[in-house]
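All protein chains but one are shown in place.
And now, chain A:
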Amino acid sequence: MMSPTQWDLPPELCCRPMAFVALTGLDVTYNAIHRAIWDAFCANRRADRVPISFKVLPGDHEYPKCRTKRTSYEWYIPKGILKTGWMNKHLNLVPALLVLFYELDWDDAVWKEKQSECATKVEIVRTSLQGRNTKVAVVLIQKKTPLPPGEDLVASERAASLCNACDLSGKSLFVLPHTDHLVGYIIRLENAFYEHAQTYYYTEIRRVKSHKEFLNKTTHQLLFVRHQFKIAFFSELKQDTQNSLKYYRTAYSLVHELRTHETNMLEIKAMAGFINYKICRLCFQHNTPLDAIAQFRKHIDLCKKKIGSAELAFEHTAWMSKQFQSFGDLFDEAIKLGLTAIQTQNPGFYYQQAAYYAQERKQQATHLCAHEASVSSPSPDHLETSSGALDFYGQRAWRQGHQSIDPPHMEKEKGGILALQMKEKDVPHSELIIALLSNAVAQFKKYKCPRMKSHLMVQMGEEYNHAKDYTKALKLLDYVMCDYRTERWWSLLTSILSTALRCSYLMAHVKDYITYSMELVGRASTLREEQKSRIEKNLIKVLMNEVPEAEPDCDQASAKAAQALWSDRMSLAGSNVFTIEVQDYVPFVQCKAKFLSPSFHVDDPVQLHVYLRADCPHPVRFSKLCVSLSNQEYNQLCVVEEPCKSQDILEASSQENMCLVPGKTRIYSFKFVAKTEDVGKKIEITAVDLMLGSDNGRCVFLNWRGGGGDAASSQEALLAARSFKSRGRVPEQHVEWDNVSIQANTMIISRIPKISVQLSHEPPALNNEMYRITVSIQSNEETVTKDVKLTAGLKPGQDANLTQSTHVTLNGLEMCDESHPALLPDIAIGDLQPGEKVEKCLYVRCVTTGTRIFLFHVAYALSTKVEGKDITCKCHKDETVTIETIVPFEVAVKFVSTKFEHLDRVYVDIPFLLMTDILSASPWPLHLVTSQLQLAPTMAAMDQPQSQVEQVMLQTGECASECFSLQCPPVLNGTSSVASGQYLISWKRKSSCADAPVVTTVVTLPHVMVETIPLYVHAELPSFGRVRESMPVRYHIQNRTGLVQDVEMSVEPSDAFMFSGLKQVRLRILPGAEQEMLYNFYPLMAGYQSLPQLNISLLRFPAVSGQLLRRFLPSRIFVKPQGRQADDASIAAA
């Protein structure tokens, strides 16, 4: 903390005034009870307790003497506005209430003696407060808890007598029993004290007000202000802040009514400042911040022009600075207590303005206090007073109390002013300014003003520079520089850089010096040409390890010291190589590097251009340019180097290769052959380095990360792209700098293969077959292709299920299975001579249908020559093909009865037919080799089933059918569903070669319902009849149950037939036995005729109807007409 200065507001002004109550008769050091009482008064003074400041004083304490009251103001001429001691006197010295503590119980044995001792003590206190309105109160400290009022007669009697003896009113006598509830009693006590204090301050206000009638406006102007201030201050002590504010406002306007002249200007301003502070403080306290701000603005407007003595102008600015600072403090304090500030109205502005005035003060001080060293402070010291302090606020030590317009002694006045100037010289101005600025920075940071913050930081940096603390200055400037750079405010950046350059010069920081110079001579700088030229020359000197010339605006002594530092640096060997990362600056050399193509084939040389351009006023020579690439092996191939002698730097000739002429674009091209290992990799420019200077002097590497560019170039490129100029035709050879774009990386890709890969196959593939794809590879290379390898199969990256269901093999003679992979890698083909052609057959088996993509990847190696270098290139060619897999045929299966009627169930031991249809879906002809029926045990074939489709060719859409006669053996329970077995079809494409494997497709036959019936009927009759020719019909009726069956049979008559046999019969059939019924039918009509219907009913199984049984019997027969004599040919034709 800095010691308080003349300008700081007195602490008694800044505190919150509280009623002052003095306590005597307490021995807080040795008496534990007294200590406890005192602690209860002091401790935990929170906002809910009454605002009183307590003090323990000894009984014989001397209070400030009260001067005899003036009875008339007639001849009184005031010497000043406000005495310096007044506020403190009423805050801390003159109590509003004096409380005497005395240990006395009502039933004390020596009551009389004690009473008189107490009265004496009261008397002593009264005497020492002679003339004051201070109230006196007595507190009796008692050991016993008092009885309720009115009950203790002794107490009331003795209380009255004590009041009488001490000349106290009853209200001023208190009892404090020190029992358990001490704090409660204390709080009640202090509330009572507070009331007394209020009364005291009220009378004080009345007293001061009463003076007013004696005053006149000509001689007592100062007193008007003084009295108003006092009333306001007493009101504040009384905690009547509303009225207090009112009185302060009146006081403020009275201050400005005073006649001002040079001698009392300071006093008036001091008082105005005090009153203004009080008003603002109260306004903030009343939560009316706008009033506070308005008052402050008014205050500043009124006082701004009241400069006072021109020789002491710095006093005015110091005072102004303080005004702003204290307002800022008040504002900030109010914010901490809950006020909300906004971006455009926050304490930062006041601190900033305070800093501004502090800067003004400093300037005025340097201007006004620039005395010769020989001038010393005049003696005797004019600033000393006899008491060591001033009597009135804002007066001059050498003429206190003087109120007339002209100073009393001209000589003394001069001496005083000189003394003040000498004193001002020792003020640490920069320190003050920086403290204010950093306060402001903190505020602006809080209220989202980044630019304001940067601006203030620049000012701080400049102030540090003035204070010769260059390290801190550079730190601050460096910090904000990039903000201005990214926002592209070049004028501001230039100004900051110039300051920074000066700092680095004065510290002889070589690297910083070079960095700042580099930017100052570059295109972002707004300096004039001759300035740039000067800086560039200095830069060249530094590069040659010489001492640069001093920056302008450096004072002589510092410049001299800097020269010495630079010379030291020069003699210092080593550490003369600097690398400066220029990416984030705007250096005077611009760089753009580009690969000529985004990708290069490995057999083409990689080409890379580096474009350089200088923006400085004079040509620059450099000694080395190197490009760093992500694969460092190429770095040595991308270097231009030409060590220069030191004089070359000075006389750079524009003809030279290593010389950059301002405004001209120079291109350096590099070419190298990529390594074959880098095929498929990215090559990136990681950095470009430009070396300035020489190894024997100093050398500086300007380092661009990536392919060049700097803080400004991206925006420039954007503008150039928008520009109408870019659309115009630019002649060849001429390079427009803005049109060069950075290309910092390139891909090395494999050589273009000169090989043809052709596929021949017959799509679509059929499910499960060995699908043949013929790959023919032909070399079109001019030399031998070595180590040709084919990778073929399912292209990776498709549905994972496809990998499981696709199998690839080279062997077309065997069916492949799960053990075969989906992709066959690296099938060696061997070497291929130029023009040679190789064919390879590949078989693919697709277990599921769907679309698949197949990949055919041919890789080989080849020796070739690039730029005179032999390299072995790996080339590859990819071919893909999409193949659909479909089912070759559909198989339909159905069960029919021997009468070709559709069956939804079959009957035990009764033959039926199984029919299969094979419908070709393949676009290519199919060759069905054979088919086979594999019956389940629950089925039996009627005869040896033989394939009926053997060696059948199926064209697209054709159908091959087979029919098998089957029957079911008995089943356990009446009805059940049984498996039928499998149907195997062996086939291949018609186009496939003879030894191609046969594909077997298995079709699972459907389950069928089998039912047991109790009775089976079948008829035996000829295949046709002839009109009027008898034909025998034999019905066989089998009992399939284990019971004897009663069967009732009848034959219904028919129009078409006459018949003979049993027309209606009832018979019994033994278990398992068969009954034969013979009829002779005699057809009467030709054509298809219904046979006479046979009705059978089982008496035991009424469920088995004749209808069901009739299904087994033929219902019609073809009857031939009666021809001429038997004609074999006609029979055959039927």
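The definition used in the following text is that contacts are C-beta pairs under 8 Å (C-beta built on N, C-alpha and C of every residue); 3 or more make two chains touch, one makes a residue touch a chain; residues count from 1.
In this text, contacts and distances are computed from a predicted model.
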item: Protein name, per the UniProt record, of whichever chain is missing from view ("Pyruvate dehydrogenase E1 component subunit alpha", "Origin recognition complex subunit 5", "Calcium load-activated calcium channel" or "Trafficking protein particle complex subunit 2-like protein"); value: "Trafficking protein particle complex subunit 2-like protein"
item: Identified contact with the non-displayed chain, of A:Gly170, A:Pro428, A:Pro450 or A:Pro969; value: A:Pro450
item: Of A:Cys66, A:Leu337, A:Leu718 or A:Leu1078, the residue in touch with the unshown chain; value: A:Leu718
item: Positions on chain A contacted by the hidden chain, ascending; value: 300, 343-344, 349, 353, 356, 448-452, 455, 458, 487-489, 491-492, 495, 715, 718-719, 722-725
